[in-house]
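Have a look at this one.
Every protein chain except one is present and positioned as in the full complex.
Chain nomenclature is as follows: A and B, assigned in order of appearance, with residue numbering initiated at 1 for each chain independently.
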Amino acid sequence: MKTLKLLALIIIPLGIILAAVPADRIRHFQLTADELLQEAGAGVQFISPDVVADMLVQKDPSLRLIDVRTPEEFDDYSMPGAINVPLSNLLADEYSDILNQNAYVNVFYSNGSVYANQAWMITRQLGYENNLVLEGGLNYWFGNILSPEEPSQTSPNEEFARYDFRKSAAAALGGGGVVSTEPDVPAVKAVKPPVSAKAKKKPSGGC
Amino acid sequence: MGPLAPYEIISENTNFLLAFFIGIAFGWVLESSGFSSSRKLAGIFYGYDAVVLKVFFTGAITCMLGLLFMSLFGWIDLDLVYVNPTYLTSAIIGGVIMGAGFIMGGFCPGTSFCGAAIGKIDAMVFVVGLFIGVYGFAFTYGWWEKLYYANYLGEPKLSEALGMKDGLFGLLLIIVALGMFVVAEWAEKKFPREEY
Partner (left out) sequence: MSNSKTEERGRRYLNPYVGGVLLGLVLLAANFISGRGLGASGAVKSVVVTTIEAVDKDAINTMPFMADYAESHSGSPMKSWLVFEMLGVIVGGFLSGAIAGRLKLKVEHSPKITSRRRLVFALMGGVLFGFGSQLGRGCTSGSALSGMAVLSMGGFITMMAIFGTAFALAYFFRRNWI
């Protein structure tokens, strides 16, 4: 009982201090124009199509693809599991729960990357997190992921590794033709998508 | 500056070595608090010994205070500290199954290793059970896969979900825990056990 009183005497004041300090000292959400410019300049918003392909193949539950094109274009073709949030309606109330959250990794895409990038700029300025832009947009996705071009014989090994990964991803995602790969390349299963150097290491843990 | 490993301030192998030392300290604290005894652990459910409650919540609160203060001083980047993802369905069902295992077996995984280390045969049998259980889950995974991924909520903090600042939530947690400690002290007097 004596120890309990001592414990209470120590932790209650510490708790009060923490409760009293302004929240932004603990974590800051708001972004100044300078910071936004810096982030945009560094290109932190881009996620490589290979990473997205890998997440799709792995059925990563945290991935959410967001199509910012018009509903007509969306009906015509959309990426697997994507939802439609037209850029013109981005700020509508119905979408704020989708864009301002921290359960999913949202990936904006458009045909190129211009519209998707605009969507990112707007949401980022509002202080929203967890929104990314698909690098190269649908054009690159079709041209390079779903129907990858075989590298020339003189290409470095990474090119082949990437080609192999894309090939298997395309097969899993139901695009492109399935042609057997070079016999001397390692088994497809071992191929990991090339991760961009920018990506921060996500903490791992748990049992 | 922290956490050290995700920032690559220390190498992977150093991290593993330090994990071993952290484990030694963990095992030491568990054993010397009495967590190697199943009857002491089970005491919380009958009121005669609340050591689990006291150690468990004091530990969580100490660490929480430490992390929040370190973050306040800029010593640690909380974004790089692992926050368990929340899959609502599997967290609840898994927790219920674990609770049943707790009252039947008298240990949880960490404490059973501790008990086994000092020669408790019941703890060793519990550890054998753990292996069977883990294997059983993997073997029948196909049946539970849907359940395993159902109701994914991301990695929310309870403080955020309640719309509170981390600090304020921490203070409330401290007050609730101290309240439980007072009740526990009372219960230990009310339902005393002969030495066990």
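By definition in this document, contacts are C-beta pairs under 8 Å (C-beta built on N, C-alpha and C of every residue); 3 or more make two chains touch, one makes a residue touch a chain.
All of these numbers come straight from a predicted model, not from anything done at the bench.
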Omitted chain - touching chains that are shown: A, B
Chain A residues that touch the omitted chain in the full complex: 3-4, 6-7, 189, 203-207
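Methods note: only the chains that are shown with their structure count from here on.
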Residue ranges of chain A touching chain B (in the complex, touch as defined): 1, 4, 7-8, 11-12, 14-21, 23, 25-27, 61-62, 101-104, 200-201, 203-207
Chain B residues within the chain A interface of the complex: 3, 6, 8, 58, 61-62, 65, 68-69, 71-72, 78, 80-82, 84-85, 109, 149, 152-156, 160, 165-168, 170-171, 174-175, 178, 181-182, 185
